[in-house]
Every structure is written in C-alpha cells, then in structure tokens.
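Omission of a single protein chain aside, the complex is shown with its protein chains in their original locations.
Entry: chain A
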Amino acid sequence: MIPVQASADYRLSHLEELESESIHIFREVVAELERPVLMFSGGKDSIVMLRLAEKAFYPARLPFPLLQVDTGLDFPEVLQTRDNWVERLGARLVVASVEEAIATGVVVDDGKTSRNRMQTATLLDAIETHGFTAAFGGGRRDEEKARAKERVYSHRDEFGQWDPKNQRPELWSLYNGRLHEGEHMRIFPLSNWTELDIWHYIAREGIEIPSIYFAHQRRVFERDGMLLSEHPANPCRDGEVVTERTVRFRTVGDLTLTGCVESPATTLDEIVEEVSVARVTERGATRGDDRFSEAAMEDRKKEGYF
C-alpha cells in the first residue's frame, strides 16, 4: 500500500477537534435515543450547543425541540436572543414555566426555596410530561469540581437523580444510551470545553448572543460581594445602595441571583481578552446559588439540576 503523502499536516485546531467531538455526540444521541430535547437557556453555552446541533444535522432541520425553563425572572435580552435563534432555525420551542408549575401545584413556593430549586422541579416535570429520554445540557467539566467527573452521557433514574457513585464507565467515543422505562439521559456535548473555548468559538462563528454579555450601563447594588440588578422582584435590603455602573454578565440565569461584573468589554475580542486573564471562576463571581457551600452544586446535581 502507498502511504498518503500528507499535503497539509492534517491537523485540527483544538477548537475544531472539540467541535467535531460535540457534533459526533449530537448525532449519536439522535441515532440511538428516541426523544431528545435540547435545554436552551439562551446563555452562551446553550447557544454554542445549538450552533453545534445546527451543524450536526445541516441541511436538515434540528431533529429535536428546544426546552426552556422560564423562571419568570429571565433577562428580556436573553428571551429576545432565544426567539431570534428559534426563528432562524425554524426550531420548535417548548417553554416550561415555573410560575405555571407553582400555579398547578407541581412545585411549592414556600418562600424559602430558591428559584433554581423550583426550576429543577419544573424541568423534571416537563421531561416527564413530554416523555423526553435525552436532554442536552450545556454543562462543562471545567465549571466546577463535581462536574469534573460527570460523564458525557449522564444517566438519571426515574426521579431524575444523578448517582455519582454509580456512573457508567465511558470509553473511547462509544457512548452507552441504554435506558429503562422512566429513566432519561442528560447529555453534555460541551463536557470538554472551557469557558475560554466557548468565547473563542462564539467569536469564530460570529453568532448572536444576548447583549447583556457585553458592557453596558446598569443600575446595580452589591449583595454578598456580588453586583445584582435593580429589579422590582429583588428589592434592596437595608444598607444596599443602587448605583449606575458599566457592567457585563459572565453567565445568565435568574436575574435576582445572577450577578454581573464591572467591565468595559464591548466586543468579543475584548471579552476573550478579559476571560483569558480572569482570576475568579464565572460561578464564583456571579452565581449566588453556587456559593452557599462548596458542595452546593453536587447536592443540586444529585436532585436533578441541569
């Protein structure tokens, strides 16, 4: 046999390799699992996921719907971006509303439970109601210690729970999607991406993300070392003062819990620059829900959080 003369060096860049791996995962899931859905928050990770899904099946349309858990407290800019993506791709969007889940008694709002907890219950209810067997999530292993050990195919029992002690071994690129009645799989196509990879990819693809990721003027106040938005649903407590600052968001979620950082970065290049030298994790900086304890994330994951 004559060896191929390498005309080029036949190497992919790390971003191309990550992209290829993620596309492989999307196709594998759609080929093997019956009713997939993509959990779409409108945040940067879920947008990158959606872009990869678009590429995986092009020129066909997405072979699965998008599922958004509407907390009722989402940033309007994020909802706008969501709608633009849905329209451009001609995708089907399923909205699971926390407010509705409260109204119908699926979740209980006792005033002590955080919106994120209620979001988990709403999500699990939607998965069950629609009979979804695979839910794509934008989680990355670099985000948090508990995620570092999570599989790409993460098995959930009938209660939607994750059992970290009992995960299936995951070898090569041979994913095991076997399920029993009532169980489902969480699929994490971005497992091997880092925050910086995500930003590089958004810049490379030139895709739309919510405007609040870029620096803008916002009325904010400080709470527990975080900058939160002024909003009727999130009244200031004693001693908290609202000021107008130039800020941007590093993650998007429930607006009463998601903090922003002071930043002058108005372009993707400036954001990449800023993230490259950032000294605090995106969750540490801006997610109130993860800061209660070191093990907070692990606990919420066991219950079936994203």
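Brief remarks on what is shown
As a convention for this text, a contact is a pair of C-beta atoms (placed from the backbone, for glycine too) under 8 Å apart; a residue touches a chain by one contact, two chains touch by 3 or more; residues count from 1.
In this text, contacts and distances are computed from a predicted model.
Not every chain of the complex appears here, and the one that does not is recorded in UniProt as "sulfate adenylyltransferase", selected from "sulfate adenylyltransferase", "Sarcosine oxidase subunit delta", "4Fe-4S ferredoxin" or "Branched-chain amino acid transport system permease protein".
For the chain left out of this panel, the touching residue among A:G111, A:P169 or A:G206 is A:P169. Touching the missing chain, out of A:V30, A:V94 or A:A203, is residue A:V30.
For chain A, the residues touching the absent chain in the complete assembly are 1, 3-4, 6, 8-14, 16-21, 23-24, 27-28, 30-31, 54-61, 141-142, 145-146, 148-149, 164-165, 167-174, 176, 178-180, 191-192, 194, 196-197, 278-281, 284-285, 294-295, 298.
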